[in-house]
Structures are given as structure tokens and as C-alpha cells.
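With one protein chain withheld, the remaining protein chains of the complex are depicted in position.
Coming up: subunit A.
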């Protein structure tokens, strides 16, 4: 009887762990596969195909990429620039919108809330949106096209921030600051923002990921190769490996390079170069990211 119970107690948890190890492996294996292909020799790929256990290890693909790093460096530059500017501006205007909405005494409060909420319910669709940015604002082939359209302000983030402000900024603090003669802007920058670092970190992280991962705006608004961001360069290279060699103008040279290029492994090496910053940064930010998702789940 006692033994039976123990067995039962032991089997349940280990089954759960087994399930989760399977899940973990499923989550990780595609990344491992791509990495393994990127460090395989081209010959072993031709012979054995992609494998989790490459028979010949070679860094030729990375060597090839780093020999002519200018395309990738440019794309990285575009991505980093738009990510930094986008995240900062986005965080600022989100907070500027959310904070007044959190003040119960604000005039037009419900009108403003509806103004932002309605964008979650109805949209004009992609075509009028595209035409607005191309014809009315002429964002085509500018860095702004990767910063402004759609990514700058999300109604959901505003609502998330608003409920944070409403629940954590004590009204008495705002009141006493007003009595001391501080203006609203001063209160916002000197008192509210410093008290709100957790939500700022969370939304900032959401924004950074959205900008870093964006290829859609680049695909729609950019046709100059020198303005491609890293995600879009990866898209182009997946379907047509020649895109990595865009910069070389003479076709003879391209032909020559293409012939020497370890095609399959270079592709996967580019994928690794593209996601490496994210994978390295992930252990540091996952704690905040998970708590951010969690706070979004609990309705405030």
C-alpha cells in the first residue's frame, strides 16, 4: 500500500517533466538545426543533407559572410537605428497619452479613451493605409517608413500603461506636488515616470522586439537595397541567395562569387547572424518579458 502510493507520487511529476522536456526540445531543435547547418561544410550538406550532427565542421559560411560584411553591416545599421529611435519615440508618446487618461478628473477623458479604443475595433485595411503613407506623406524609401507606420503607438499598450498609472501612482503624491507648485509636465517627468519603471521596461521591450523583428514595413515601403533592414535582407536571401551579393555591380564578379559561395550553409549562417543578438539578449530580458505578458493578462 505504501509502496504503491509512493510510486503514484513519483510517476505523476516525472511524466510532467517528460512532457515538458519534449516540449522544450521541440522549441529549441529548429534553432539547433539551423546552427548546425551553418557550421557544416558545404560538401557534407550535399552528401548527407541537413543534420543535427554534422559530419564535417567548417566555418567557411561565416568566413564568406565576414569577408564582405558591408551588406549585412548596413542592414544591421538600419535595424538598430530604427529600433532605437522607434522604441524611444514610441515609449514617449504612449506614456504621454496614457498618463492623462489615468487621471480620473481629466475633461474629455471618455472621448479620448473611445478615440483610441475604436482603432482596435475597426480599420480601413492595408490598402488605404499604404496609400496614406505613400501619397500623402511620401515615406517611400526613407528610414521613417520603418519607424512610423503602425509600430509607433498601439492602443493595447496605451491601455496597459493607463491601468498601471491608475493603480500605482497615488493621487496624493500628484496633489501634493501640485500644491507645491509643480506643473503637470514636471510632475509627469519628475514623479510619474520614475515611479513607473517596471511598465516602461515592459512596453519598451515589446517595442524593441516589434522594431527588431519588423520586415513588413520594409517590404512595403522600401525598394532601395541599401535601406533594407536585417529581417528583409534575410527574407530576400532565403528566396534568392544572390541578394547577399547585391552590392557587387559587375555581373561577372557576381557570377564568380556565386560560384564560390557555399550556398546552403551561407543562408543558415545569415539566419544565425540575424537572430544572434536576440538569442544572446534573451536570457537577460525574458524575466521582464514574461512579467509583462503576465500583467497584460490580468485585467486591471
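Definition applied: a contact is a pair of C-beta atoms (placed from the backbone, for glycine too) under 8 Å apart; a residue touches a chain by one contact, two chains touch by 3 or more; residues count from 1.
One rule holds in what follows: contacts and distances are computed from a predicted model.
Q: What does the UniProt entry say the missing chain is called, choosing from "Sulfite reductase, dissimilatory-type subunit alpha", "ABC transporter permease subunit", "Cytochrome (Ubi)quinol oxidase subunit III" or "Arsenical pump-driving ATPase"?
A: "ABC transporter permease subunit"
Q: Using the document's definition of touch, tell me which of A:85, A:143, A:193 or A:209 contacts the absent chain.
A: Touching the chain that is not displayed is residue A:209.
Q: Which residue among A:39, A:234 or A:261 touches the omitted chain?
A: Final answer for the missing-chain contact: A:234.
Q: Contacts of subunit A with the missing chain: which residues?
A: 12-13, 16-17, 19-20, 23-24, 26-28, 30-31, 33-34, 37, 45-46, 48-52, 92-94, 96-97, 99-101, 103, 105-108, 112, 115-117, 119, 121-132, 135-137, 148-150, 152-153, 155, 158, 183-185, 188, 209, 212-216, 220, 231-232, 234-235, 238-239, 264, 267-268, 271, 274-275, 278, 282-283, 286, 289-290, 293-294, 296-299
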